[in-house]
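With one protein chain held back, the other chains of the complex are shown just where they sit.
And then chain A:
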Amino acid sequence: MYGKGLRALTLATLVALTATFALVVFWAPNDADQGFIQKIFYVHVPVAIVTLVAYVVGGIFAFKQLRTDDRKWDVRSYVVIHIALIFNVVGLLTGAIWAKASWGHWWVWDEPTLVSFLIVFLLYATYQPLRFSIEDPERQARYASVFAVIAGAFVPLNFMAVRMASSLVHPRTFATAEGGLPGEMMFVFLVSLVAMSLLFWLLVKYEITQKNVTWQIRALRRRLLGDDAVAPIGRSAAPTIAPEAAKPLGQRPRVSYENSPEARSRGPEEIAT
């Protein structure tokens, strides 16, 4: 059951987000250089970190999909990358707002940190069209997984390359010789990082649960009303979760992905958690 623990996770996310915003506005000290505007840091940086970590996690899930050929890993990889893309957009927009306030420009093209983050976004923006272009679900899962593994490996390499490059205007905050953040700022940052991570995981859980319920209702409709009552899924970027996916490699029917008699007799099957 993917919906299990959803209420507790929602409440924990709500508490963490409320605590973050309260701490940012009322408790975190103003930066000596940037003043109040630096508080964007508590949204922008945790969102960016969660995004990059999520891309790597998506790559790990995709690797598991390739190794086991188990469709549940494809679903997880797809949903994690899907939500990470939304977080990536938030990171880009909050970064642009901060850049405008601090540097007077919405975007600075000669800054490696910004441009590399944009490159990562553009790379993953091709993930959905790639999936959509492949109609066969098995091939779709395999090709998308290969993409996710390669792109997921690119993310930390890209991060390290940018870190080693000499920055022009973008500050380095963590693990620097200058000492990094003061204690109060670091505390608020960590609370914000936890809140953003919880928010990310909550959205992932919501989406996987929704997909699981949708699949189960389709299977139930087929059993009750017959094949004619179920509209074909058609071409989709999202993975279609089929019971056949639970079978080991080589034992799955190649053609009838969702309409096999075997699938009908077995009925809905959840993605194992």
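Basically, a residue touches a chain if its C-beta (ideal position, glycine included) is under 8 Å from a C-beta of that chain, and two chains touch if they have at least 3 such contacts; residues count from 1.
We take it that contacts and distances are computed from a predicted model.
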{"item": "Chain left out of the displayed complex - its UniProt protein name, from \"AzlC family ABC transporter permease\", \"Cobalamin biosynthesis protein CbiM\", \"Cell division protein FtsL\" or \"Zinc transport system ATP-binding protein\"", "value": "\"Cell division protein FtsL\""}
{"item": "Chain not shown: contacting residue from A:H44, A:R76 or A:R131", "value": "A:H44"}
{"item": "Which residue of A:V89, A:L123 or A:A153 touches the chain not shown here", "value": "A:V89"}
{"item": "For chain A, residues in touch with the removed chain", "value": "21, 29-30, 32-37, 39-40, 43-44, 47, 86, 89-90, 93-94, 97-98, 100-102, 199, 203, 206-207, 210, 213-214, 217, 220-221, 224-225"}
